[in-house]
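In this view, the complex is presented without one of its protein chains, the others remaining in place.
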Amino acid sequence: AEVSLSYANFPPAPTFPCIQMERWAKEVETRTAGKVDIQTYPGSTLLGAKNMWSGVIQGQADIGCISLAYQPGVFPMMSVFEQPVGFTSATAASVSQWELYAKRQPKEFARVKVLTMFTSAPSNIMCKKPISSLDDLKGLEIRASGGASKVLELLGATPVSMPASEAPEALQKGLIKGILSSFDMLKDFNFAEHLKYQTVTNFVVYPFAVIMNLDSYNALSPDVKKVLDELGAEQAEWTGKYLDAHVRESIEWSKNKYGIEVAQLPAAEAAKAKQKLTVMIDGWKTKAEAKGIAADDVLAEVLALKAKYDH
Amino acid sequence: MSLVTVGILGILALLAILFLLRMPVGFAMGIVGFIGFAHVINTKAAMGMLGTELWQVFSSYGLTVIPLFIFMGQICFQCGVNKRLYKAAYTWTGQVQGGLAMSTILACAGFSAISGSNTATAATMSTVALPEMKKYNYNDTLSTGAVSVGATLGVVIPPSVVLIIIGLQTGQSIAKLFWASIIPGMLLMLLFLLTVHVICRRHPDWAPAGPRTTWGEKIRSLPGSIEMLVLFGLVMGGLFAGLFTPSEAGAAGSAIALFISLVSRQLTWKRFVLAISDTLRTACMIFMIVAGAVLFGRFLAVTRLPFEMAGWVASLDIPNFVVILVICLIYIIGGAIMDALALLLITIPIFFPVAQAMGYDPMWFAVLVTIVTTMGAVTPPVGVTAFIVSSMAPGTPIQRIFKGISYFMVAYLICIGLLMLFPQLVLFLPAHIH
Partner (left out) sequence: MNTPMSTVIQLLDALGRFLSRFLLIAGGVMLTAMVALACANMFMRGAMSAPIRGTYELMGFFGAIVSAFALAATQMRKGHIALTMLAGKFPPVVDRYIDAFTNLACAAFFSLIAWKTCAYASSLIEFGELSSDLNIPFHGFVYAVAFGSAVLALNLLTDCLKALADWKEPT
C-alpha cells in the first residue's frame, strides 16, 4: 500500500464503534484498490477515550473515534445531539447528525477532518423493577453518564456515575438498581442477567465522530480523499442500521435467555418527562449562544431532520 | 526492519536498561515506550502521548483504591495493630516450623477476600507481616517470598480486578467468574502453605520454631487481634453487603482505622504524619509503574507484536491442549516482562475467541489466564508485586525476594496443571450455585 493510516478507537473490539471502524477500514481498502492500508487499534491500545481528541490533533493516531460527551464544552453546536430530543432509532439520529454537520461545517471541528458521524442507540431504562410512571423513578439509584445523568436528575431519580467496569458488581450488590443506556448493553455487558424490566423511553443518544488529523488528510492524493469524502454519509447510515439491528438482536437474546420484559413508558408519562427535560435543551441553547451559535436555528433544523428520518 | 522486530528489540532494550542502567522500572518502561512509539509512529505523536498518559493514569478512579487501602494498612502499622496481631498469631502457631509464614499466607488470603488487587494486598500485608517476621528472626528470603506470593491471591480470590476486566471484555457474568475462582484460590493458598512446610523442612534455620506456649497465654493473646478483625470485618462486611465500592472500602477502612486508633489512644500526630507520607510514597511508586506499563503497552500495541503473536498461535496446526499450553507460555513470558493488566487488555480480545473456538469453557479459560498472568506479577524482571514488597523491605535486595518466590513456582505450576486436568475445580461452584 502507498499510504498506511492508523485508526484508534477506545471501546473493546466487539462493540459497535469498533465494528463500524473495521467495516470502514475494509471499505476504504477495497475502494482505493489497496492504495491505502488502515491499521486499526481497538480497546484503547493506541489512544484512550479521553485523549482521543488531542491525540488525533497531535498526530498520535491518524484517525480516531471520539465520543462527544467525553469533552463537555468543546462541541457547542454538535452537542445538540446529546440533548433529549427523542430520537427513536440510531439510524435516524446518525443520518441527521451527519447531515447537520455536512451542511453547517461547525468551526468547533476546524482543527480536524471529520470522516463520519454516528450516534449510539437511544438510551432506555433497564431496571430491577418495572417502571410505569415517573413516580417509580423517584430516588431510584441508576447508573448513567453525561447527558443521561442530567435526565435522571431532572426526573427525580438518583444518577450514580461510575465506571462501566464497576456497574455489574454494583448491580449485584444493590448499589444501583438500574442502568440508563442503550439496549445493546443487555447482551454485550450481560446486564440482562440482573435487569429484567426494560422501559422504552428514548431519552438521549450519544453522538460519536470519526476524526482525522488534518496534515494526514491533506497529504492524501485527490482520489483517496474523494473515497473518504464519499464514504461519510454512507458510513453514518450503515452504522445506524447495524446498531438498530444489533439492538433488536440483543433484546431477542435477552428475552430467550433471561425472559426480560420490554414495555413502553405510557404516553402521558412520556409527555410529562418531555416537559421536565426542556430545561436541558434550554441550557444547551444558552451555552451554544454564548459561543456565537444560532441555537434556535440549529435546534429547529435537528427537529426537522428528526421528522424527516425518524418514523 | 519489521514492526514486530522493533517490538522485540524494544523488549530487549527495556531489559538492558533495567539490569545494566538500574533505572527505576516505571521510568524505564516509560522511556522505552516513548522512544519506541516515536520510532514507529513519529516524535510529535509520542510527545503528545507523554502529555496525556501520565494524567490519565494518575487521575483514574479505578486506581484510587490503591492509596486508600495502603493508608488503612499504614495507620494499622504505625499504631502497632499488626504487632499485636502477629503476637497472637505467633503465640498460636509459633511452635510450628514456619508458623508465621503460614499465618502470613492465611492473612493474605483473608485480605484478598476484601481486596481486588494484588498490589494493595502486597502493600498492606508487607507493612504488617514483614517487620514481625524479621523480629522473630525469619530468613528474609522466606518472609518476602511468602508475602509476595500470598499477595497474588488478591486477584485470584474474589473480588478481583482482573476477573472483572476479563468479564467485561468477554461478556461473561462477573458473579459466576467470582464463584469460579473460589476453589482455585483456596487450592493455590493450600499449595503455598504446603510449600512453606517443605521449605522449613529443608531449611530449619529459616523459620525458627518458637517456644511452646500455654493455653492461658494463647487465650490472653487474643484481644491483640480484635482491632484488626473488627476492621477487616467491617470493611469486608460492608463490601459484600454492597455498602460501598472497593475504593470506598479503602476510604472507610482508613477512617475506621483512624477512629479505632484514636479511641485506643494509639494515634499520635507523628504516627499520623508518618502513615500519610509512607502511603504517598508507596502509592506514587505503584502509580508510576502503572503509568510506565501503559506507555510501554502503547508502544507494543503499535508494533502489533501482541496481535501478531496471537495470530501466530491461532494459525498453528497442532492439538488444542498444546495451543492452550502455548498461550499459557506466552502469558508467562509476557507476565514476566510487563504488567498483568496491560498484558490482558491487549491479548484477551485475541486469545479469548481462539480458546472459545476450540471448545474450551470461557469461565475456565478466564480463571486459568488470571492465575497464569498473576504469577507474572512475582516473576522477574518485571514483578510488580515483588517490587512493592521490596519497597517495604529496604534491607532485602530484590533478587533475594525473587529467589524466595522461586520456591513457590512449583505451587503455581501444580495449581495450573490441576486446573487443566480437572476443569471441574473451576466449573463446579458456578454450576451448582446458579
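In order of appearance the chains are A and B, and numbering begins at 1 in each one.
Methods note: a residue touches a chain if its C-beta (ideal position, glycine included) is under 8 Å from a C-beta of that chain, and two chains touch if they have at least 3 such contacts.
All figures in this text were calculated on a predicted structure; none of them were measured in a lab.
Looking at the complete complex, one finds that the omitted chain is in touch with A, B. Checked against the hidden chain, the listed residues B:V40, B:I398 or B:C415 yield one contact partner: B:I398.
Only one residue in the set B:I11, B:I105, B:L130 or B:A283 touches the chain that does not appear here, and it is B:A283. Looking at B:G10, B:P67, B:G99 or B:G376, the residue that reaches the missing chain in the full complex is B:P67. Residues of subunit B that touch the chain left out of the display are 18-27, 30-31, 34, 47-48, 50-52, 54-55, 58-61, 63-64, 67-68, 71, 243-244, 247-248, 250-252, 254-255, 273, 276-277, 279-285, 287-289, 380-381, 387-388, 390-391, 397-399. Residues 50, 53-54, 69-74, 139, 141, 145-146, 149, 158-163, 291 are the ones on subunit A that touch the missing chain.
Everything that follows uses one rule, which is that only the chains that are shown with their structure count from here on.
Separating the CA-averaged centres of subunit A and subunit B is a span of 36 Å.
Across the complex, subunit B is touched by residues 6, 12-14, 39, 41-46, 48, 50-51, 54-55, 58-61, 162-166, 168-170, 172-175, 187-190, 193 of subunit A.
Residue ranges on subunit B touching subunit A, taken from their complex, read 41-42, 44-49, 51-53, 56, 61-62, 159, 164-165, 167-169, 171-175, 240-242, 244-245, 297-298, 301-302, 304, 345-346, 349.
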